[in-house]
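Heads up, one of the protein chains got dropped from this complex, but the rest are sitting where they should.
Chain IDs A, B and C follow the sequence of writing; residue 1 opens each chain.
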Amino acid sequence: MDSAWLIPAFPFAGFLINGLWGRRLSKKRVGTVACGAMALAFLTALRLFWLLLQQAPDRRIWEPVYYTWIAVGEFSVRASFLLDPLSMVMVLVVTGVGLLIHIYSTGYMHDDPGYARYFAYLNLFACAMLLLVLAGNLLVLFVGWEGVGLCSYLLIGFWYEKRSASDAGKKAFIVNRIGDFGFLLAIFLTFWTFGTLQFSEIFQAAVQRFQPGDMVLTGITLLLFVGAVGKSAQLPLYVWLPDAMEGPTPVSALIHAATMVTAGVYMVARCSVLYALAPLSMGVVAAVGCATAVFAATIGLVQNDIKRVLAYSTVSQLGYMFLGCGVGAYVAGIFHLMTHAFFKALLFLGAGSVIHALGGEQDIRRMGGLRRWLPVTFWTFLAGSLAIAGIFPFAGFFSKDEILFETLMTGHGLLYTLALGGAALTAFYMFRLVFRTFFGESRMDPETAHHVHEAPGAMAVPLTILAVLSLVGGWVQVPILEDGKRFARFLSPVFESARGILAGTSEHGTHPSLWVEGALMGLSVMVALAGIGVAYRWYVADPQRPEKVAARFSRAYRWLLHKYYVDELYQAVVVEPLKRLAETVHEWVDRAVIDGAVDGAGALFRRAGAVLRRIQTGLVQHYALSVLAGVCLLILAALAV
Amino acid sequence: MVPLHYYLLVSALLFAIGVTGVLVRRNAIVIFMSIELMLNAANLSFVAFSRELQDLSGQLFVFFVMVVAAAEVTVGLAIIVTLHRNWKTIHVDAIRMLKG
Amino acid sequence: MENVFFPVLSAMVFTPLLGALLLVFVDRENRPLQRWVALVTMAVVFGFALIVYGGFDPARAGMQFEEWTPWIPALGISYHLGVDGISLLLVMLTAFLGPICVLACWRDIRDRVKEFLVCLLLLQTGMLGVFLALDLVLFYLFWEVMLIPMALLILVWGHPARRVYAAVKFFLYTMAGSVFMLVGILVLYFHQAKTTGTYSFDLTDFMALRLPFRLQLWLFAAFGVAFAIKVPMFPFHTWLPDAHTEAPTVGSVVLAAVLLKMGTYGFLRFNLPLFPEASVFFTPLMVALALAGIIYGAFMCLVQKDLKRLIAYSSVSHLGFVLLGLFTFTLQGLQGSLIQMINHGLSTGALFLLVGMLYERRHTRMIADFGGLSTPVPRLAVFFMIATLASIGLPGLNGFVGEFLILLGTFKVRPLWAALGATGVILAAWYMLWMVQRVFFGEVHKEENRSLLDLVPREVGLLVPLVACMVWIGVAPTGFLKKSEPAVDRVLARVQQVQQTAREKTQLKPECLVSWYPADRK
């Protein structure tokens, strides 16, 4: 456990090597260094995982402390880690999926001139992300939090010469900053409430000192959630994530699907004790999550950019995770996080493979029939789609279904209905994507079609591995079966106290019969299949149908196509007024009033001088005369006294 | 023995004439001479007080005043010469470089 | 600990003067020698500073390395130098930037090199003197002395268009403020003479006084105006963008990195401990102005078209944070302010250096003239990015530590203030990244920019120490914070002692700014 610091240290070393000397190394070396660093981190994580499993379940928590980072008076923050089952799951996901995406990138980015820079950023991201998930206190978590934000900024704007790319990077960073604003205030409030930022101490004190529903804890959790909303792209701060697709596709897979965007979910799960004590915040989390899940899914229905569809799907899936956390099903939330990491990374990498094959084309209207040219990509992509749609026995089925089930069981009927509708939408838009891309007639222009080629090995192998994981990843948590919920058992020590609190406040713990559970599962699968069926009818059986529907509901279609005009709204309501305000203030307050006052004072003296200078005649005798007159006045004064 | 205030009166008159000269004349040399008059007025009262107070320090002062006056005259006249060389006049009306 | 056998502080203060004297005798045409003389002098000064830093005892709150000699005994003026935790870091910063400044103007200044270096060295003496002087007359002397070389730097080596306006504005504005301080010093002096019978300008003597409340108010205002203009605090800030824009690179660096800190240093050194009750009384006003400065400065940055002006306005915003921290009267706030002064010196100093390097290559500072510079000058872009990130408070770099501590302290007092202050952090990200985007990203749309030369080793060499310090403070600030904690704690104790009584004394309660949450709940 002392070697925990090695996990982020390896990628950091990779970052330094590639960042400082990458331009002078050959591409092969750069790739080896980057992937090697990730591989070493993954191996270290595996070893720690093994060590963790050796311990008794209630002793699976280590808190290595390295040094005192900031200490002022009673405020003291140590650079410390927290290793428990929750962070272990995250570390394994980050290093494992990260390693696969690194390998994929060696193929995908092979011809890019910024090869070394790319891998340096990617390693730095891995380092920051690992810092985030391993953090032993809120401030170290915040370091990772901002670090991943920075890397996201750098990688979205990786092709900085493209205006839209650098715009998107900037937007991502600033929107995240708005979330961080809440996070920072949450840290302050936490410190002045508990006198510490160390997770273990906070949670202990929270359980001992606070009753459920306490105002302070509600404040802390809501502020933390503001941070999570920013980082995990929930309503109303989701706007940066679709734009973030300007980055290279593996980046979208790693950062904007599998790892970074799930940081908010992780943080909420990490602070489960605090949330459990603040029912209001839980409600907000669940509501925001559910609303985002449906909202993003509707936008995803009509988008034509393959990556944007996936991006909205990510936003939507993150909503499901928050829904899970919000109803107290932390295990389900984290479980979905893990399976989502597998299948969404797979889908992005598959999309990347398609884009790579088509020489940069991202519009599904100019694809079609690619099944023939890209078999590996097709089959793996299909696996991912089935997983996200929630078809048994793929991973997504287990995790999404658990969230839905828990939602209903905790008495959130409305949220359940919405989420179920969202699941149908998910299945529809994913298979719309599959059918438009891989089925039907080819709509490529001949030049592109001529160059289509299947992904090279470096890309195909990660795709295959992830496809397998998307299939089997859910099997660690099988409902109904005896001994099926291994994942939950592994994580349970982490959420024990939160569950305890929740059990005390609500009707948790009432378990329905297996029949009900089975029936609900069936319903989920039915809904998903319905979504797929509609997609098949519209896009394979009757290709003219979508246009008719679009024409029929043209207004709704336009709203969806333009993403409800949210970006335009923000631009018009926030960005532009602020800019105009700044200009007005600069012109009127700074220039006219303040500087005017300063210059005015100067001008006043200058004008007074212009008048008074006439006294200075240059004739010494006048001066002598005034001296004499002065003396006479003094004499007069003396006489008067 | 002539009383002290007679001498003081003479001294005062001399000083008044000197001040008037400085104020009313425009010829730098005459202004200079008027300054000398003022210095001499001061000298006279020094010596008169010296006799009245029976203290020779007063005369000592006069001695020093004379030395300073001599030095001043030489420097002052040299300045006037230079002025005349540059401006072709020594009328202070004409030389008003200090005008603000 | 003070096992130094020579007056190291005097040596530090007057070595630049000696170097300037030496420079006078160097041949006018022999520019390399002139530069080397200046560089070696600055390096020696930094060496002395390191000696002081090494010998400094972090456990003691009082002055160390003190030197005291009567100067004009008849008036109670003495030559009194000393360093404590508050001044130590600022002295280190000043001495550290010295050699960097000389290196930075190595090729930038070609005209009247000797005079430029003499000015720079005199400036160094003045700045070190301000931080080290413990006698108020001596302090005032250094305070004013430092003005002259700075004004000359702008006036002689500035950009021809508006340099006279900028220099005069800078000079007169600062002067106008410090006149009030002079009056304040004299009032303090005579008040002391009247009440205790001792005639002395020594700070330690003044510290022993208990001033009546009304007098404190006036004195706080008198000192405060001088410092507020120097900081510069909103709305006294308009000299700063002009001075920065017109000054040569090194002038901007020194101005931003050290000169502005004198205002905040003055508040911490004089206003808080000498007039504690007045400080409490003025807190609402000062905090309001600090917050206004943070947000206002950030807003101004959004519309600037000139790189240097933008960074100048960002200084207004950043120093708003420092002031905010000072007037929280919490240990975290004060310590954060102190470290933030250093941080701002490093990051803004670096930014001005980089803009200077761009200017040297391209002879323009207009943002619109750049674009896509990452391609021709990747190394410069990397350093610029790091300095920007430090400036917007990315954790792991220095800026975060300061801003975090300040806002942490503020939150304890009034959560609303912290919330308002934190909006400055958002805006900072906006304007800085937008600026970076417009300068470095996108396509190269000006032909002149295509063939720009990337950083040469000399330039990399002078940026690397700055970046190293940014990372150092960001990752391990405890070493620095520990040095200043006792001294800051002592200042704080003086204020907190009277905080309660001062509040009762005043009709205008500090609570007049709304609070949405009672912070002292535990």
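The working rule: a contact is a pair of C-beta atoms (placed from the backbone, for glycine too) under 8 Å apart; a residue touches a chain by one contact, two chains touch by 3 or more.
Basically, contacts and distances are computed from a predicted model.
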item: Hidden chain of the complex, named as in its UniProt record, picked from "Autoinducer 2 import system permease protein LsrD", "phosphoenolpyruvate--glycerone phosphotransferase", "NADH-quinone oxidoreductase subunit J" or "Sugar ABC transporter ATP-binding protein"; value: "NADH-quinone oxidoreductase subunit J"
item: Displayed chains contacted by the hidden chain, counting the whole assembly; value: A, B
item: Hidden partner interface residues of chain A, rising order; value: 625, 628-629, 631-632, 635, 638-639
item: Where the unshown chain meets chain B, residue by residue; value: 1-2, 4-10, 12-21, 23-27, 29-30, 32-34, 36-37, 40, 43-44, 47-48, 50-57, 59-60, 62-64, 66-75, 77-82, 84-85, 89-91
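Throughout what follows, only the chains that are shown with their structure count from here on.
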item: Contacts common to chain A and chain B (chain labels); value: none
item: Innermost chain, taking as reference the mean of every protein Cα atom displayed; value: C
item: By number of C-beta contact pairs, the top two chains; value: A-C
item: Rounded Å distance, chain A centre to chain B centre (Cα mean); value: 94
item: Geometric centre distance via CA averages, chain C-chain A, whole Å; value: 37
item: Distance between the centres, which are taken as Cα means, of chain C and chain B, whole angstrom; value: 58
item: Complex contact set, residues of chain B against chain A; value: 19, 22-23, 26, 31, 92-93, 96-100
item: Complex interface listing, chain C residues touching chain A; value: 169, 172-173, 235, 237-239, 296, 299-300, 302-303, 330-332, 335-336, 372, 374-375, 389, 394-396, 400-401, 404-405, 407-408, 411-412, 415, 418-419, 422-423, 425-426, 429-430, 433-434, 437, 440-443, 475-478, 481-482, 485, 489, 517, 519, 521-522
item: Of all residues in chain A, those that touch chain C in their complex; value: 67-75, 139, 142-143, 145-147, 150, 153, 157, 160-163, 165-167, 169-170, 173-174, 177-178, 180-181, 184-185, 187-189, 191-193, 195, 216, 219, 578-579, 581-583, 585-586, 590, 594-595, 598, 602
